[in-house]
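Note that this complex is displayed minus one protein chain, with the remaining chains in position.
For reference, chains read A, B and C in written order, and residue numbers begin at 1 within each chain.
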Amino acid sequence: MNRIIEYMLPPQRSTTASDVDSLFTFINVSGFILFMGIMITILIFVIKYRRKSEDDVTPVITHNSILEVAWTVIPIILILIVFSWGFRGYLTLTSPPANAYEIHVSAASWLWQFQYEGGGSTMNEVYVPVDRPVKFIMSSEDVIHSLAIPDFRIKMDVLPNRYTTTWFQATETGESILYCTEYCGTGHSEMLATVHVLSAEDFEEWLETGLEVDEDMPLADVGEQTFTSAGCNACHSLDGTDRVGPSLLNLFGSDRELVDGSVVVADEDYIRRSLIDPQAEVTAGYPANMPSYSGRLNERQIDGLIAFIKELQD
Amino acid sequence: MSHHISTLPTLLSVAGALLVLTFLTVAVTWINIPEPFNVIVAITIAVVKATAVAMFFMNLYWDSKFNSVVFLLSILFLTIFVVITLLDTLFREGGLPVY
Amino acid sequence: MANQSVATEKKSHLQHHFVDEDQQFESSKMGMWIFLVTEVLMFGGLFVAYIIYRAWHPDLFYEAAQELDVALGATNTVVLIASSLTIALAIRAVQLDKIKAAINYMAATILLAGTFMVIKYFEYMDKFGKGIYPGESYTYDGLEHEMAANFFSIYYMMTGLHGIHVVIGMVLIGWMIIKAKKGLVHSGYYTPVENTGLFWHLVDIIWIFLFPLLYLID
Partner (left out) sequence: MADSSQKTLRIREFPIDENPGHTYLNHEKGILSWLFTVDHKRIGLLYLGSVILFFFVGGMLALLLRTELLTPAQSIVDADTYNQIFTLHGAIMIFLFIIPSIPAALGNFFLPMMIGAKDVAFPRLNLASWWIYIFGALFALYSIITGAVDTGWTFYTPYSTQTGTSVVSMTLAVFILGFSSILTGLNFIVTLHKLRSPGLSWSKMPLFLWSLYATAVIQILATPILAITVLLLAMERILGIGIFDPSLGGDPVLFQHFFWFYSHPAVYIMIVPAFGIISELISTYSRKTIFGYWAIALSSLAIAFIGFLVWGHHMFVSGQSELSSVVFSFLTFFVGVPTGIKIFNWVATMYKGSIDLKTPMLYALAFLFLFTIGGLTGIMIGALSINVHLHDTYYIVAHFHYVMMGGTVIAMLGGLHHWWPKMTGKMYNEFWGRITCGVIFLSFNMTFLPQFIMGSQGMPRRYFNYVDQFQGLHQFSTIGSYLLGVGFVMMAVYLLWSLFKGPKAPSNPWKARSLEWMTSSPPTHHNFEYTPVILHGPYDHHKPMKEFRMGVAEESESPDVIEIDKDPA
C-alpha cells in the first residue's frame, strides 16, 4: 500500500509535503478499507442470496436502529478527523513565516517572471535557496493563472486585480517543475517554469552573478538564449509554422501588413516596438495578445533578440 | 376549496398602507440616521411593504400554506447565497480588489 | 387534499388529466408560485452583486446615488402600488363576474405600467444625456469615484431587468383583456388572470426593494 501511494505522489521536496502526504495516505487507507468492506459485503450477499427459485419469499426488514446509528456516526467521526487534519495543513500552507525570502511573481499569458529582492529578474526559471522559507507574492497582468509546484504540494491562483501569496521551504537541492494550473488559453499547457533549488551558498552566489549577463557573449547568442528564457517560443516558431503569433523565420526585412491595413517594414526599430508595445502595431491575422516586454528585458537582451531574428533567414 | 375573494376595504386599506409606508421610507432620509441603521430602517420598511403585498394582494394569507413555504424558500436560499458569499468578500486578506 | 377525489363530471376548462376544477386551479397556482421563486432568485443574483459591491465601496454608492432622482423614483413607486391595487381589483371583479369592470381595471393597470415606463424612459434619457451609460460607454465626469461606472452598471442591470418584466407584465395583462372580452374568463375559471396578477405583484415587490436600495442612500 505504501509503495503504491509513494508511486502515486511526486517526491516530497518541501517541509509541508509530508503532512499532506500522510493525510492522503490516511484517506486512501481508510477509504480503501471502507470501500472493500462495502464491496465484500455486496459480493457475499450476491453469492449467498442469489435467486434460487422464481417464488423465493423474502423477509420484511425495514430498519435496524443500531446499524443505522453506526453508519451515520462512524462517517461523521471520519470526516471530522479528515477535516481537522486538512484544516491544520491548510493553516501551515497559508501562513508564511515572517522571515521568508520574498520573490515577486508576475504572470502573463503565457510566461512567468520572478523578481528578486536585489532587483534582478528571471523568466520561466526561478532560483530559490534550500532550507529557507520562500514566499511568492503574485499578480497577473491579464487573466487568472495559477502557480503550482507538485513537488512542494503548493498551488495558488494568480489574480489580475490583487496580490495572492504562497510559500514553501524546499528540503533538497535540485530542479522541480512549476505548472500553470488555471486554464488561460492557447499557451496554458506551455506555461511552465523550472524551480532551481540551490544550496544557501550557491544561491547567494547566483544572486551575485546569475542575474548578470555574460558581456562577452555574441549578441545573437544572447538573443537565442533570451528567445527561450523569455518564453517567446510559446508563441513563435523558428521554422515557418504559425503558432499563436507569426513565425519569426524570414521576418526581418519583410513587409508586414497590420490590422489597420497599413504596411510596415520589419526593421530593427519595428522589432523593438513589437517587444515594447506589441499592441500598437498588430499584425493582420493574429490576435493582439503578445505581452509587453518593456521592463522585462534589458537593452542587451533586446538587441540580442533583434540580432537573433535578423539571422533567421533561409 | 373555496376561493378567497378579497373585500374592497381590505384592498383599499392595504394600498393605503403601502402609500403611507412609501412616504415614510422617503421621509426617514430627511432625518439623518447613522450607518448602518438607515439601511436597516429602509429594508425593514421594504420588507413590511413586500409582506403586505404578498399576504393580501397575492392572497398568501388565505392561500394554502404550502405556497407561502415555497415563497419563503426563495428568500431563505437567497440569504444563504448572500451570507456565505460575504464570508469571502468581507474577510479577504488583501482587502478590497484594486482597480 | 384535493387530489384524492375521483369526480366523474367534467367541466368546460378541465383538462383530461385533472380530476376537478379545484385541483386544476390549485395546481396552476402552485406552479405560478414556484415560477415566482425562480424570478425572485434570478433578481436575487443582482441583489447579491449589489450587496457585495456596496459592502466594498459604501462611498461609491453614497456618491453615485445622488445622481438619481428621488422624486421620480418615489412617483414610480406610487404608480406601481396603484397598479398592484388595480390588478387586485380586476381579479376581484372577475371573481364577481363583473367582466366589464375587470377589463377597465386591467386597462388602468396597463396605463399605470405605461406611466412607469415613461418615467423610467425620461430617467434613462436624462442619464444618457449626461453620458451615464452602462459599462464601458460611461463618459460622465461629474462623479469623483473611479468606480462610478460600476454603480451605474448595477443600476442599469437591476432596473433594466425589472423594466423588461414590466413590459412582459403589460403584454400578459393585455392578453387577459382579450380573454376577458372573449368571455373566456369568469367566476368559474379565472386561473390565467389570477396568475398574471401574481406575476404583476411580484414585479411590484421587486420595485419596492429597488427603490430604497438605489435611490435612497444617504
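Quick note on the criterion: a residue touches a chain if its C-beta (ideal position, glycine included) is under 8 Å from a C-beta of that chain, and two chains touch if they have at least 3 such contacts.
Keep in mind it's a predicted model, so treat the numbers as computed, not measured.
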Touch partners, limited to displayed chains, of the chain removed from view: A, B, C
Sole residue of A:Val46, A:Ala98 or A:Val263 that reaches the chain not shown, by the stated touch rule: A:Val46
From A:Pro97, A:Gly240, A:Gly253 or A:Pro287, residue that would touch the chain that is not displayed: A:Pro287
Absent-chain interface as seen on chain B, which is shown: 66, 73-74, 77, 80-81, 84-85, 87-94, 97, 99
Touching residues on chain A - with respect to the absent chain: 7-10, 16, 19-20, 23-24, 27-28, 31, 34-35, 38-39, 41-42, 45-46, 49-52, 56-64, 67-68, 71-72, 75-76, 79-80, 82-83, 85-90, 92-94, 142-144, 146, 148, 150-151, 153-157, 159-162, 164, 177, 179-190, 192, 287
In chain C, positions touching the absent partner: 1-6, 8, 15-18, 23, 26-28, 30-31, 34-35, 37-46, 48-49, 52-53, 134-137, 146-147, 149-150, 153-154, 156-157
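Note that in this section only the chains that are shown with their structure count from here on.
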For chain B paired with chain C, centre-to-centre distance based on mean C-alpha positions, whole Å: 15
Contacts with two or more other chains, residues of chain A listed in rising order: none
Sequence positions of chain B contacting 2 or more other chains: 97, 99
Of all residues in chain C, those that touch chain B in their complex: 2, 22, 25-26, 29-30, 33-34, 36-38, 40-41, 44-45, 47-48, 51-52, 55-58, 70, 74, 77-78, 81-82, 84-85, 88-89, 91-92, 95-96, 146-147, 197-198, 201-202, 204-205, 208-209, 211-213, 216, 218
Residues on chain B engaged by chain C in the complex (per definition of touch): 1, 3, 5-6, 8, 11-12, 14-15, 18-19, 22, 25-26, 29, 32, 35, 38, 42-43, 45-46, 49-50, 53-54, 57-58, 63-64, 66-67, 70-71, 73-75, 77-78, 81-82, 85-86, 89-90, 96-97, 99
